[in-house]
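A single protein chain has been omitted; all remaining protein chains appear in their positions.
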Amino acid sequence: MSIMEEFLQYLISGITVGMIYVLVALGYNIIYNVTEVINFAQGEFVMLGGLCAVFYYESLHLPLWVAFFMSIGTVGVIGLIFEKFAIRYARSQSVLTLIIVTIAFSIILKGSAMFIWGKDPYSLPAFSAGSPWMVAGAAVQRQSLWIMGISLVIISGLSIFFHNSFYGKAMCACADNPIAAKMMGIPVRRMILLSFTLSAALGAAGGVIITPLSLMEYDRGALLGLKGFSVAVLGGLGNFWGALMAGIFIGIGESFCAGYISSGYKDAVALVALLIVLFVRPEGLLGKTK
Amino acid sequence: MNRKNLPGFLVFLVCIGLFPVFATRISAIQHYLDVMIFGGIFGIVAIGLSLLMGYAGQISLAHAAFMGIGAYSSGILTTHFNFSPVPALFLGLLITAIIAFSVGVPSLRLKGHYLAMATLGFGVIVHIIFSEEVNWTGGPSGLVGIPGFGLGDWKLKSTLQWYYFVWLWVAVSILIALNLVNSRIGRAFRAIHEDEKAAEAMGVPTARYKVQIFVVSAAMAAFAGSLYAHYVEFINPGSFDLVWSIRFILMVMVGGIQSIWGSLLGSLFLTFLSNEWLQVFAELEILIYGIILFIISLFFPDGLFPVIFRFLAQQLERRYE
Partner (left out) sequence: MNEASEIPILEIRELGKSFGGVEALHDITFSVPSGVIQSIIGPNGAGKTTLLNCVSGIIKPSHGKIYFLGKPIENLPPHRIATLGISRTFQHVALFKRMTVIENVAIGRHSKTRSGFLACTLRLSSMRREERDIFTKAEEWLEFVGLSDEMWKEAGSLPLGKQKLLEVARALAAEPRLLLLDEPAGGLNTSETEQFGDLIERIRNLGITILLIEHDMNLVMEKSDYVVVLHYGKLLATGTPREIKRNPQVIEVYLGKEE
């Protein structure tokens, strides 16, 4: 493989992984936009999404696309239950309590996943079979295209939803000024519930589409969540297109680090970026300055 | 020492002093001495974390990593550079303090969840470094051959000596923590926890205090890590990962978030729990911790033990009325 081909290969796999981080980051953004809460269990939703799809596909022998949607639905409901029975109750407490509640919930999800699926990694078949395409000497997995396609559809859909639909605008209004939103007749509680459901489902979608490429196991959630958070902060918390750019940036950075420096340190790329951004520009590279 | 804390502290000293007398004579609990040494080491971490969490209201998910930095500093300096344990320990403390300072300054300017995320990320990075720098750290299989603790010709030999040595430092930690809590700075911490804006308006330099207590708390963890390395004489990255950071948080939450004694009790309770009583569940330990943490944080955000003590006190009162 020539240097150019190698470079292109890293670039493509970087963008693919980056898309998953974008989906996780959007999950943070949605919840943050509505409640200004950071949900530490966000990454676990990705892990659950992947493993639930494996369950529906492998154990119940459902078609892959049914498993995809069932998994998203299941995890969405878990997000809903979490909001309804824990977050809603803890919101009256201090930020510290709220953080610990979401951390505890993430451990519960991780522990349950280990209990149900064990410690082995699981796989799913690619969404469409066939050998990879060759682009200028680099191999593009078909699943990579699926990942990019589905992510872009979701991101555009969410963007339209938040900027143009009544519900979307109402959700944004809740974080800006919950009291005013309530007075305008927006059901703030239902909006918060919706935001948790939506972001859980979003994480699950990311989990299902990445599993055919990189497998899924019970303890992947924490790191995915952290990288997604780095992406969200890098792009400016609450900023959708910022998250997209940041996600691709981090994905490529990781891929290059793994390829040219050391694969062991690739996981540190996002976290170092997070610490640097917090140090230099806490509102995010693409966030608005106040 | 504040007069109101003195009786409790004396009782504590007597209990700690007498425990080995029983433990060494009853064979069923002989190995409790060893468990108590670990409980004491973790207790130092928990006391420091309680100062940060319960008093200053800031959360750290990197306390296991700070403990690891202390442990690996001691381990690497003594095995690779022939340092003797005491200077290695001090250098480790200094390194940890500098690192904690540089992590704390940017993230403590921001709201609560940023410190949590920044420390979480930092903890993971540290763990990666422990695993990757095989030449220095021994990688995932660990660093072996760390000497026992000692200074010059004097060396800690028996488990009993270790027990008294570790608990001496636990006592010192408690003394320092109680003194701090019952001072203008300790009150300022609680004020920050309750209402940062009002504290600032009363002349409390909130940003500086938060960084200071973060550094002190991290240094206490590093100190404990160093003791750990010399006691076990072997360390690997698995002892300093996220699960351990969460365990420390759990120790503080169980014992009472705003209680120095509580966090020590919490760390003893959890150490015995995982070493003695929960071994049957092995794999499920983490799930059980998650559930306990979830329930405590939702229903007893001030901690579990304070609620239990209050309940017992009420029952007693009712009985003798």
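As written, the chains take the letters A and B, and residue 1 is the first residue of each chain.
Following the convention adopted for this analysis, contacts are C-beta pairs under 8 Å (C-beta built on N, C-alpha and C of every residue); 3 or more make two chains touch, one makes a residue touch a chain.
No experiment lies behind these values; they were computed from the predicted model shown.
The missing chain, though absent from the view, touches B when the full complex is examined. For the chain left out of this panel, the touching residue among B:S102, B:S141, B:S183 or B:Q315 is B:S183. Across B:A198, B:I295 or B:L316, the single residue that touches the chain missing here is B:A198.
The hidden chain makes contact, of the residues B:S84, B:Q212 or B:N275, with B:Q212. Counting the whole complex, the residues of chain B in touch with the unshown chain are 1-2, 176, 179-180, 183-188, 190-191, 194-195, 197-206, 212, 216.
The working rule: only the chains that are shown with their structure count from here on.
Chain A and chain B have centres, each the mean of its CA atoms, that are 33 Å apart.
Contact residues of chain B toward chain A in the complex are 53, 57-59, 61, 103, 105-107, 109-114, 116-118, 120-122, 124-125, 128-129, 131-132, 193, 242, 246, 249, 253, 283-284, 286-291, 293-294, 297-298, 301. Chain A contributes residues 37-38, 40, 86, 89-90, 93-97, 99-101, 103-108, 110-112, 114-115, 222-223, 226, 229-230, 233, 262, 264-265, 267-268, 270-272, 274-275, 278-279, 282 to its touches with chain B in the complex.
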